[in-house]
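Heads up, one of the protein chains got dropped from this complex, but the rest are sitting where they should.
Entry: chain A
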Amino acid sequence: MSGHYNLKALIKAIRSCKTLADERSVIQKESAAIRTSFKEEDSFARYNNIAKLLYIHMLGYPAHFGQIECLKLVASPRFADKRLGYLGIMLLLDENQEVLTLVTNSLKNDMNHSNMYAVGLALCTFANISSEEMSRDLANEIEKLLGSSNTYIRKKAALCALRVIRRVPDLMDHFVGKAKSLLQDRNHGVLLAGVTLITEMCALDERVCDEFRKATGLLVKHLKNLVTTGYSAEHDVLGITDPFLQTKILRLLRLLGKGDATASETMNDILAQVATNTDSTKNVGNSILYETVLSVLEIEADSGLRVMAINILGKFLTNRDNNIRYVALNTLNKVVSMDTNAVQRHRNTILDCLRDGDISIRRRALELCYALVNEGNVRVMIRELLSFLEVADNEFKLGMTTQICLAAERFAPNKRWQIDTVLRVLKVAGNYVREEILAAFIRLTCHTPELQFYTAQRLYAALSSDLSQESLTLAAIWIIGEFGDVLLQGGTIDDGEEVKQVTDTDIIDLLELVLSSPYANTLTRQFVLVALSKLSVRLAELSTPNQSTNQDRIAEILANFSSNLELEIQQRAVEFGTLYGMRDIKMGVLERMPPPEIRATMMGTVSERKPVGSTRTDKDTVVDLIGDDSAPAAINGNGTSSGPSTQDLLADIFGTGAADMSPSPSGSAPGASAGQPPRSAAADIMSLFDSSPAPVPPTSAASLPPANAQATSGSLFDLVTPSSSAPSSAAPAAPAAQPPKPQLQSYSAYDKNGLKITLTPKVSPTQPGVIQILARFASTAGEAISGVNFQVAVPKTQQLQMQAMSSSDIAAGGVETQQMRIHAPAGAAIRLRMRITYSRGGQNVTDQQDFSGFPADLTGSR
């Protein structure tokens, strides 16, 4: 069997194959023929065979059996054979030690060859292989050839030396002396190779770098020659003399000038000259400008030069060539941490790059934008980022939502703005939000009582119009559940926008809709169950009109889930259902959460380069959401006035109580602590208890201790234990040990003409500074009163919101109510000026009276 006549015939045969199988069979036959031919030791056929074999190798088929034949070719006196032999060695060589030794010997012979082309071939082959052992063996030959009188050899030897020191840095000393003389070389090729070699040496060894600093002046002179000499045909590229040599010299200057003021001073002028004189209309010129910028930024350049460099990058950003913009953004990203202000000047151009057609440019522009956000420009930058978020590639969204929210947290001008920003993020990219961000948002809302109505209202509206954004859904459900009462009580939104009053029925409708939507998942279902349970309490507190219907609906929904296939949900539904029946303890268990500890949202570095993935577990999230309930001790240092004291009290109760929840009535912790004098840690909240005289009949919440004692210990454990073992639903269960609610004290504010008005203030421990006041209008004289209009004014530092009166007509002996809410700074006294108009027995009465009878520490003391 014989192979194809020659390389050309083989290539043609292979190219004419129609299928891969054909090609394979042609190559197998040819390979077999070549093997047979090798055995015949025909030195004339060898050249042809190796040529064919290399082609086969290029196509990806095995060809290593030709290694030894290549060595035989190298030994041939014919130059063509030698050349092909070395090519074969470069392509086919592997780690075979025996062959490597043979190759080293051939290279050694040829490096001492009388023909400079043979020497050139050997150097070339070495440069492409240069194993460690080979580097050690041939270092002396290469050192000798560095001093050759032939430029062709010198230049190749310089690059071989480069390979040697990369492989074996110890051998550097061999070449330092010869390398110096290369810098004096008049030949561009040798100079280029020499500069490359020295750059590598300087990068590898600081000591050598010091030595070459002396040559800074010489390099500057070389560069100056290149820049100032006119046209030289030999090295011209589009009007620029040897741009490759220029960039190499600039790169070496960078290493020499770094951290050395003298060397930097020496090169200052030439860098400025290159930066100003280089033609920036073509890629060639820009490659030099780019290298110059990099050097200026790394050496100890004066500030004028630095600004010039950053301005060059700014100009790059407006270039139409994608490559130039890419390079500019890449470099600005490196510079931004060193000199933010200089980069800020190009902010608008960078923002424009967010809309670039090239995704890698968008990615880099985005990175840069993150770095540029600060207090001064946060509104503008976040606005731009938010509008980009709407059109951004999905792969950017997770990083973007994180970065936007973190920036908002760091630089927010006010809370309202921060909440608006996160709301927008949730609406636009609610499926790309990290859990930590969601948790931070909830934390923020808990700590911003003045905006809870606003937040809840906005979330309600957003969720009503879009159920598809998971994080929006979760945030909305949680906030609506927790602050359902705030939402129902209504209020105003500062910007005078018309607010649609939400009713309890609306809320439950919405939650049901969430459950039935195609986007519902386990997590949202869990959130909804918790929210519904909380809502049942919030509704009861408010005595809303459709109270009983809605309570029944909640009970029904919970019951529906008690046979759910998911264990977690089923268990939760059953527990909530049971809790639902226990009216007495339900109130305390589902009391408002204490605001979680405020802390900066911690996040590993989020970079567009590295895709971010959540590494946190579910458990952490819930801990985040509910604050550090599980570790109350950590909260002691918290500054909020009554939140932590609740916690402490809770810890007191829970710490001892959890241990001995045994049915020993006397040891029952809640009962004990409520009866004992307040401890200092719990002073704030206990002062509320104290201020209320004891004889008031116990409210439902105050009956918690007896309920505790009555309830069999088993049922209480049902509530408490699972919550600690299954944290994903800990949110509702954690407050199980809320303290008894303060008993409410009424104050008489007006009592004339058979109309008695009493005011009952209520301060939530979690919302210091927000006072709910229930005004009760009673007709005491056995006569109906009609057309009652009750107006109230508060001092300017406080804010008042009033609901409508339950009815403006009071039947004889009847009672009507009106809710109002005051936001007051901590420690402020509540003073009200009331104007009351009503008619009684056909007689119109208008009265005005001031009231300041609430206890002074009502708004908390600070």
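Everything below uses one rule, namely that a contact is a pair of C-beta atoms (placed from the backbone, for glycine too) under 8 Å apart; a residue touches a chain by one contact, two chains touch by 3 or more; residues count from 1.
Definition applied: contacts and distances are computed from a predicted model.
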Omitted chain (choose from "Sec62/63 complex, subunit Sec66", "AP complex subunit sigma", "Cleavage and polyadenylation specificity factor subunit 3-II" or "Molecular chaperone MKKS") - UniProt protein name: "AP complex subunit sigma"
Residue among A:L159, A:I437 or A:V530 touching the omitted chain: A:L159
Among A:L73, A:L138, A:V220 or A:V284, the residue in touch with the chain that has been omitted: A:V284
Residue of A:C124, A:V227 or A:A559 in touch with the missing chain, whole complex considered: A:C124
Interface with the undisplayed chain - residues on chain A: 7-8, 11, 15, 51, 54-55, 58, 60, 79-80, 83-84, 87, 90-91, 117, 124, 127-128, 130, 152, 155-156, 159-160, 162-163, 188-189, 192-193, 196, 234-235, 237, 242-245, 247, 251, 283-284, 286-287, 290-291, 294, 322-327, 357-361
